[in-house]
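Only one protein chain is missing from this complex, and each of the others stays in its spot.
Note that the chains take the letters A, B and C in the order they are written out, and that residue 1 is the start of every chain.
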Amino acid sequence: MSPPAAESYLSDGRTLWSWLTTHDHKRIGVMFLVLTLFFFLVGGLFALALRIELLTPGRTIMGHLAYNRMFTLHGVTMVWLFMIPAIPSAFGNFLVPLMIGARDVAFPRLNLASVYLYVLGASVTLWGMFEGGADTGWTFYTPYSTTTGTAVLPVLVGVFIIGFSTIVTGLNFIATVHTLRAPGLTWMKLPLFVWAIYGTSIIQVLATPVLGMVLLLVALERVVGAGIFDPARGGDPLLFQHLFWFYSHPAVYIMVLPSMGVISEAVCAFSRKNAFSYRMIVYSTLGIAFVGFFTWGHHMFASGQSIFGSGAFGAMSMLVAIFTAIKIFSWLGTLYRGSIAIESPLIYTLGFMFFLFFGGMIGVAYSTTSLNLHWHDTYSVVAHFHFIMVGATVMAFLGALHYWFPKMFGRCFPAKLANSAAVLIIFGFITTFVPQFLLGNMGMPRRYADYPPHFQSLHVASTAGASLLAFGFLIIAAYLAWSLKYGAVAGDNPWGSDGFEWRSASPPPTHNFHVTPEYPTGPHEYAREEVPHAA
Amino acid sequence: MPPEAVTEHWGSEDARKQAAYLGMWVFIATEVLLFAGLFTAYGVYRSVYPEAFRAAQLTMEVGLGTLNTFLLVSSSILVALAVHAVRGNRPGLGGALLLAAALLGIVFLGVKGVEYSHHVREGGLPGDAYRFAEVPRVGASLFFTLYYLLTGLHALHVTVGVSVLTVLGVRSASGAFGPSYATPVELGGMYWHLVDVIWLFVYPILYLS
Amino acid sequence: MAEDAVEKPERQLGVAGVLVVGAVLLALTTLTYLLHKLPHGAWSLPVALLIAGAKGLLIALFYMHLREQRASNGLVLITSVVFVAVLLTVCVLETRTRFRPTIPPGPFPVEALPGAMEDPRSARPPEPAGPVNP
Partner (left out) sequence: MNELLRRLFFLPEQGSTFAVKVDHLHYFLLLTTLAVAVGIGTVGIVFLVRYHRRTASDATPRVVAPTWMEGLFIGVPLSLFLLWFVLGFQQFVWVMSPPQDALDVYVTGKQWMWKFTYPGGPSAIDTLVVPAGRPVRLLITSRDVIHSFYVPDFRMKRDAVPSRYTDLWFEAPKPGRHLVLCAEYCGLDHSQMRAEVVVLSPADFESWRDAQRRNLPVAALPGANTPETMAVRGERIATAQGCLQCHTVTGAPHIGPTWLGLYGRKEPLEGGGAVLADEAYLTESMMDPLAKVVAGYAPVMPGYHGRLSAEDSGALVEFIKSLRPLRPGVTAAEEPVYVPTGR
């Protein structure tokens, strides 16, 4: 593959060794992109197998044990090996230094270490899969996870190691944003994607250690019988849930905040407008990062948690929902009076907004506590978090992949094909997950290898949708791979975007900028003169 | 290869220092939250089993615990003096102070080992192995499990800290640091103080009240 | 924040300052121990934690150089401490306010601990509750 620019980070050393020892944030970003895409494929294949098994009640292609292992591996792979690193580690690494006019992240060697920690953790997890894999679900609820005979330990250890990779990445971004902004680039001029990554990093560094401790305790319980969560010794399984969700609820925001950043960038770039309310998006990002820590108990309304606890967590969850609602209105407002280019990233953006809104509103419904008693642990929850994780985050991930593909590789992809694939993905998504909402309403619990026959028709619909999704992903993989080599040369700024990352060449040279850019205004200021809203 | 106009990695010396400090503080925050899970477990179980926790606590060796507290606080003072010495361009003295602090850390670990051996003899072991006849109540085994987890994790940090201090001490004694480049000593010192502060909280909840 | 100097050398402690702070730390440690020796009741834990907090604050401000550094660094520490406090407080409150039989250990008698099992291994489940590899 010969990159179009004469001199770029891609051509600066072509050996494998030069990649494995690189400190260049862009190469590290690309490495993460490749790794996370690989695990997205793995997790996606698990998902497809699950959907095929659910075509019929009773056994379709696998037994209960295989099914239980498969949904655990699907969850573990998608959450820790794909979702959490996908946007921050891949796109964040690539773009944040470019967006703030820096040569690299603050600690390039640590950054490289985070790649290897991720690879090590992923390898241990994969080894666990070959050992037969855990059958606990990605939530590792005790006492099941401490008593089951499957290979839980390697998965725990693998996730524990990946946690360090996450922490290192987060630490790096916080230090980078604080200290390496180019002269004149003040906080309130930062691109919204940088804000999103910054908020995400705060969550990463503060929440992940708690997960590490919880996993350690479960591992100790399995190995030496530590007994902290063992009811037979007076321990409390609900305490495990508290500690686990103290990490895992904010982890949801680790997955979705960066995608909101992507959308904030894309919606400005493709409507050629400034953000409708920059400050609301910034404050709501920080709000989500902090208030997101105080809502974990809404996963426990049916667990025997006290009424007081449920009330407090329910109310806090409502506050978090507000921050998301604000963002959606701001994005819609950005489209107003813009010059909207119908390109694949914009199609993904529109899908994202709709799915995030719908999934988010169902989340609000759960926080009303009384409705949660019906929906908790049913397919409604499965559909809800897939709306957020797939409908929002994967859409944003695909949007980011298309928006920044020319930036990263200097090539264009076939636009018409990309648009059709985007529509197909959105359509497939709706067909897959809307039936799951209805299944949840009917009362179909999650993690069921087998189900009473009256649930079947909706399951069939969902599986049909999943195959559409899979087909859509195949198309995207095919044309993007093709474009890497044969795509038209993109030029420095094919979208005509005023995002700061486009101020360097595409693909950028190793040290990003030949001359440090100046930042008289914030990003995406397309208009020449100010027009009051009423105009 | 890069043209002249490209700025260096750190735009300024200030940025380098601030990145180092901020990175260290963020790291310290993750350490604090690492212990959070254990402190929470302690709080919950103490509130549920007050009598058992009290009874188990009365069997702890307050003398050794207090000795250890004094050891760590003194070593912290030594490290603070060492940072001052290095900043004041006396890296030799700084190195000696750091090594002395590391020595106190090793003594701390030794005292901890003595304490552990007493508990092992009495059967005050974590989890399944708990066989302590003096406090047979439900919940006491949780106290001992948490005792081992808290002090064990802390001891691990002390071990890391001792290694860091030793390396810094040797390098400082050989003149690697000075007023213009004291950052590693400052950061290593911050880590050691963190270890100290965590112990300051572990000490009262496990030994005193 | 950008105008804020990275270091404020005028706030660095001299040797005397380091020693004074150290003396206060040692004195507070002694105080904690002496209070423990006195007969004490429900207030002993809060008091001991308060003293520990004071010591921690002194160390953070002076020995860990927070006083000489930017406010953002202190903010990081405060945030982490607040989160620990929230986690701890909420978990304890939630446990205490549950339906009584849901609070551990529940109404079930838990096994008598010492000597209940001759072999500690017998306390482990005899076989995993889940299926072993097929």
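Operating definition for what follows: a contact is a pair of C-beta atoms (placed from the backbone, for glycine too) under 8 Å apart; a residue touches a chain by one contact, two chains touch by 3 or more.
Nothing here was measured: the structure is a model prediction, and the numbers come from that model.
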Contact list for the unshown chain, restricted to visible chains: A, C
Touch with the omitted chain, as defined above, among A:Leu153, A:Ala182 or A:Ala232: A:Ala232
Hidden partner chain, touching residue among A:Leu120, A:Ala182 or A:Ile326: A:Ile326
Selected residue (touches chain absent from view) among A:Leu153, A:Ala315 or A:Ala470: A:Ala315
Which residue of A:Met188, A:Leu373 or A:Ala477 touches the chain not shown here: A:Leu373
Contact footprint on chain C, counting only the chain that is left out: 98-111, 116-117, 122-123, 125-127, 129-131
Interface residues of chain A (partner: the chain not displayed): 64-65, 68, 135-137, 141, 143-144, 147-148, 230-233, 237-238, 271-274, 276-278, 280, 301-304, 307, 310-311, 314-315, 318-319, 321-322, 325-326, 328-330, 332-333, 335-342, 350, 353-354, 357-358, 361-362, 364-365, 367-371, 373-374, 376-378, 438-439, 441-443, 445-452, 458, 496, 525-531, 533, 535
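As a working rule, only the chains that are shown with their structure count from here on.
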Whole-Å gap between the CA centroids of chain B and chain C: 12
Mean-CA-position distance for chain C and chain A (Å): 33
Per-residue overlap in chain B, given as positions that touch at least 2 other chains: 15, 18, 22, 26, 29-30, 33, 35-36, 40, 44-45, 48-49, 128-129, 138-139, 141
Residues of chain A engaged with two or more neighbouring chains: 178, 206, 210, 225, 233-236, 239, 242-243
Interfacial residue positions of chain B with respect to chain C in the complex: 14-15, 17-18, 21-22, 25-26, 28-30, 32-33, 35-36, 39-40, 43-45, 47-49, 62, 66, 69-70, 73-74, 76-77, 79-81, 84, 87, 123, 128-133, 136-141, 186, 189-190, 193-194, 196-197, 200-201, 203-205, 207-209
Chain C residues touching chain A - in the complex, by the definition given at the top: 1-2, 72, 79-80, 83, 86-87, 90-91, 93-99, 102, 104-106, 110-111, 120, 123-125, 127-134
Touch list for chain C against partner chain B, complex: 5-7, 12-15, 18-19, 21-22, 25-26, 29, 32-33, 36, 40, 44-45, 47-49, 51-52, 55-56, 59-60, 62-65, 69-70, 72-73, 76-77, 79-81, 83-84, 87-88, 91-92, 95-96, 103-105, 110, 112-115, 120-121, 123-124
